[in-house]
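With one protein chain removed, the remaining protein chains of the complex are shown where they sit.
Chain nomenclature is as follows: A and B, assigned in order of appearance, with residue numbering initiated at 1 for each chain independently.
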Amino acid sequence: MVRAIERTGFDQKDVVIVSGIGCSSRASGYLNFNTLHTTHGRALAFATGLKMARPELKIFVIMGDGDCSAIGGNHFIHACRRNIDLNAVIINNQIYGMTGGQYSPLTPQGSKASTAPRGTLERPFDILKLARGAGATFGARGTAVQPRQLEQLIARAAAHKGFSVVESLSQCPVAYGRRNNLGGPVEMLKSMKEKSISVEKATAMDENELEGKILTGVHFSIEAPEYAEEYYRTVTAEENH
Amino acid sequence: MPCLANKISAGELIIYQDRCKGCGICIAFCPRGALSLNDRGRIAREVEKCNLCGICETFCPDFAIVLNKGVNSLNA
Partner (left out) sequence: MPETKPILMQGNEACAEGAINAGVRFFAGYPITPSTEVAELMAAKLPDIGGVFMQMEDEIASMAAVIGASIGGMRAITATSGPGFSLKQENLGFAIMAEIPCVVVNVQRMGPSTGVPTAPSQGDIMQTRWGTHGDHPIIVFSPASVYETYYLTIAAVNLSQKLRQPVVLLLDEVIGHMREKVLIPGGGRLIVEKASDKAPADWKPYDDKGVTPLVPFGFGRYYHVTGLYHDQYGFPTSDPRQVERALDRLHDKLKKYRDEIVLTNYIGHREPKVAIVAYGCTVRSARAVIKKAYWQNRLPVGLLSLQTIWPFPDREIKELAEKADVIIVPELNMGQLVGEVERCACGRAEVIPLNRYDGEMITPDQLVEKMGRWLS
């Protein structure tokens, strides 16, 4: 995240990190920017208000998989729909880690979790398809095992004007790996690497070849009017706020 | 703000022993196999094998390894 921001060349005072609640979202407390650690699931709604008040700010919204797609789902689809210029970085470790390993809407079906001792029944979202369907104009996926690529994807998201989503798959060896005997951090990262394939290469593969694969890279990038800019452009009266 | 406890500076690669929890990620993904755990379960580097590519820095989840490229680079 920090290296991606460094790539963008943004001025430190313009960068804001907003985060929700969960392991991922503690990040805002360690970063030397203006940082806002909100309530569970609501980071995007807080960030929307902040962006509308100060459209020049470069706002990164760090969320966990459950934080963003479960309790935060409603705010996520509406932030996408508005296409407001926020950079949503979803750290997807496929589990509620902080609370000890409950399954989330992005936990692979059949996984064991503290609240799914016999394996989860539910099919997870494909968060990028959800984002695109809801109106987001930039979507990319990276993994913790390809940090350089992830940096570039976050930097590209930041450069994109409109609502950008970067899903960053990461490992949770303690809560998710242990219960699903996926080994320690190294094994989990190695298996993540084996399953990863770039979006470009994936186009040459058919349905069942793609089964269980992690498609990394930019999934979509569309130019469309950005909410805050449109709002202020259509505000007729002279600026005195 | 970051603590600068006993960092061992081996050439340009700075290893913060107290931040390393011995997860082994850097060892596994170091292309030259230049890293290993010392007797206290912390990271140690074999200087001759290391080419300062910095992959370990990008992989380390705890900023326990920092590649100090040039004079002006940020040494946390």
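Rule of thumb we're sticking to: a contact is a pair of C-beta atoms (placed from the backbone, for glycine too) under 8 Å apart; a residue touches a chain by one contact, two chains touch by 3 or more.
These numbers were taken from a predicted model, which means no experiment stands behind them.
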Among the chains presented, those that the missing one touches: A
Omitted-chain contact residue, chosen from A:8, A:28, A:137 or A:152: A:28
Chain not shown: contacting residue from A:8, A:48 or A:216: A:48
On chain A, residues whose C-beta touches the chain left out of the figure: 12-14, 16, 18, 28-29, 32-39, 42, 45-54, 56-57, 74-75, 78, 231, 234-241
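In this text, only the chains that are shown with their structure count from here on.
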Touching residues (chain side chain A, partner chain B) in the complex: 3, 32, 144-145, 147-148, 151, 184-186, 189-190
Residues of chain B that touch chain A when the two form their complex: 1, 23-25, 27-29, 58-59, 61
